[in-house]
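Encoded as structure tokens, the structure appears first; notes follow it.
A single protein chain has been removed from this complex, and every other one stays in its place.
As written, the chains take the letters A and B, and residue 1 is the first residue of each chain.
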Amino acid sequence: MRHFKETLYKWIFTILAFASLLFLVGIILTLFRESYPLLVRHDFFDIVFGRFWYPTYDPPEFGMFPLIAASFVVTFGAMAVCVPIGVGTALFLHELASAPQRAVMKPVIEILAGIPSIVYGFFGMIIVAPFIQNLLGIPTGLNAFTASLVLGIMATPTVASLAEDAVSFVPSSFREASLALGANQWQTLTRVVVPAAGSGISTAIILGIGRAVGETMTVLMVAGGAAAIPGSVFDPVRPMTATIAAEMGEAVMGSAHFHALFAIGLILFLITLVVNIFAEIISRRFRLKLGLGR
Amino acid sequence: MTRQTLRENGPFAAGRKKALRGSDVSQALGFLLLGACIVFALFFLGTILYFILVRGAPAISWEFLTSVPRRAMTQGGVAPAIVGTFYLTVGAISFSLPLGLACAIYLCEYSPKTVLVNIIRLSINNLAGIPSIVFGLFGFAVFVKVFGFGVSILSGSLTLGIMALPGIISASQEAILAVPQSYKEASLALGATHWQTIARVVLPSAFPGILTGVILNIGRVAGETAPILFTAVTFYTRGYPDSVFSEVMALPYHIYALMTEGTRPEIQTQIAYGCSLILLSLVLAISAVAIILRQRQRRIYGS
Partner (left out) sequence: MQVPNTARLMNISRRFLCLIVLLPALSCSDPEANNIITIKGSTTVLPVAQIGAEVFMDRHPGADISVQGGGSGVGIASLIDGTTQIATSSRKIKKEETAKAKAAGVHPFETIVAMDGIAVAVNPSNSMDRLTTPQIRDIYTGKVSNWKEIGGDDREIVVISRDTSSGTFEAFEKLALDGQKVRPDALVTASNQVVNMTVAQTPGAIGYLGYGYLSDRVRAASVDGVRCSEETIRSGRYPLARPLYIYTNGRPTGEVERFIDFLLSEEGQRLVKEQGFISARERSL
């Protein structure tokens, strides 16, 4: 009887554990199922590389390239902000901060990580955008630049805490050896610690990219909303996530527009999938290199 | 030999006796740069907190927190949004906690080292990286449409729950793995079965860690907008939800709606600030509780 109960519990947990696999598969299936009808009616290359997104015109045009380009530009800009600040913060926290400084700043970084994206978007729209508009004298502050800035700050805690983890795994023997050979702290940091933590930092950056690409509310409110390939960073853009959020409501179920939005969702999913796989591979290499196993 | 002695008399000492070396300059600049990075991050955080606090505080009052919106959202309060956020969060956690905990128990206690288990781990990692709007799409297509729940607390909670699942699984895993092996061995040695050990020894010991993880995820879930955009929320409804099948107002969506669909911006920007302040305070308070719990736990268990 006891044995039966044991096996029962084991099987219950096994089945429940597959739930996450089930949901992942469910998401993939749903995305494919709802985007497939679009591919039947429109050519794949026209969709992905088409330059005009006019989904409600007659006949509709589903060129996603401006949306993909917008996501790319905004993510790249966000990385330009969050990588230096995030890695710099991590290095500072780990190497240079004293214990009381660290005790204060680590929670601060965690707080930054906890601020909801809608608050960032709201703040970006109402304070940052007008500020930048006035500061730089450009037509509008709701553009790729502002979106990159706010998104970059949003992704910074992610990159900072992962980079800090990576740096903390570098054995102190590396550091001590370098210092013993006469290098000063800065040289040790840049020429020994950072390269050793390189894969870990790369993982942090890649996961930061994943976070930036997937962000919706911030870019929805700050990026400007023009479905056109940006000519400069100060042009308004409309990343993929913002497009889905903005247009989902008006797409009648089963219409071409509806399928097109799911197709965007599918592309988003594939991008984050690739990002995650990369991060997984690199972080595994990193751990092996430092002898941490598994 | 101390580092000092090495520096003064060691192999590189001669070169080091010069007054201002390039490496010193670059070090100073480097440290300055690092300091600037962190100052910038702190500055941005400070600015956000400052504006939200200073502009949101005037909007907060007992009436704001407890009454429904009136006069086209220009008077009254945002109580339905607060309640809606609460229900959505509770719903999400009640869905994802049992499931996530079960998964973590399986991965830590029962799983054989097979390919299938690695696939499960991979799926959890991938689920964690999926953009929130894609969850919203999935929730809309499946819970709202296929299952027929419609736009409701139920659909929203399920969608948010799936989103929170990876976080809960990894927090629970960490907590369970932190339970000392000796506890389990002692229990088994005393004749308890595997399940009895899990239920009466491992889980209670891991409980504070699991609780911390849950609390952190609650904070994350409460602030999410994209998954509930098409699955749960509405702009304005007079009262409180009647059942799990009703639409709700929610704080994050309310901020968005006020800023983009509001009809009286001067007053409604104020209200949006107030909502941001409430949301921010809620999320930060929850995170603070979790962090404190975790510090206490670390002190007790000495990890």
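One rule holds in what follows: a contact is a pair of C-beta atoms (placed from the backbone, for glycine too) under 8 Å apart; a residue touches a chain by one contact, two chains touch by 3 or more.
All values reported here derive from a predicted model rather than from experimental measurement.
The chain omitted from view is touched by exactly one of A:A251, A:L266 or A:A279, namely A:A251. Of the listed positions B:N9, B:N118, B:T260 or B:Q295, the one in contact with the omitted chain in the full complex is B:T260. For chain A, the list of residues touching the undisplayed chain reads 52-58, 66, 130, 133, 139-140, 142, 224-228, 231, 235-236, 238, 246-247, 249-253, 255.
Seen from chain B, the chain kept out of the figure touches residues 70-73, 87, 90-91, 94, 150-151, 153, 183, 204-205, 207-208, 211, 234-247, 257, 259-263, 265, 300.
Simple rule for what comes next: only the chains that are shown with their structure count from here on.
Chain A and chain B, compared by their mean Cα positions, are separated by 16 Å. Touching chain B in their complex are the following residues of chain A: 2, 5-6, 9-10, 12-14, 16-21, 23-27, 30-31, 34, 84-85, 88-89, 91-93, 96, 105, 107-112, 114-123, 125-127, 153, 156, 160, 179-180, 182-187, 189-190, 207, 210, 213-217, 220-221, 241, 244-245, 248-249, 253, 261-262, 265, 268-269, 272-273, 275-276, 280. Looking at the complex, you find that chain B touches chain A at residues 3, 6-7, 10-12, 16, 23-24, 26-27, 30-31, 33-38, 40-42, 44-45, 47-48, 51-52, 98-99, 102-103, 105-107, 109-111, 119-120, 122-127, 129-138, 140-142, 145, 162, 165-166, 169, 193-195, 219-220, 222-226, 229-230, 252-253, 255-256, 259-260, 269, 272, 276, 279-280, 283-284, 287, 291.
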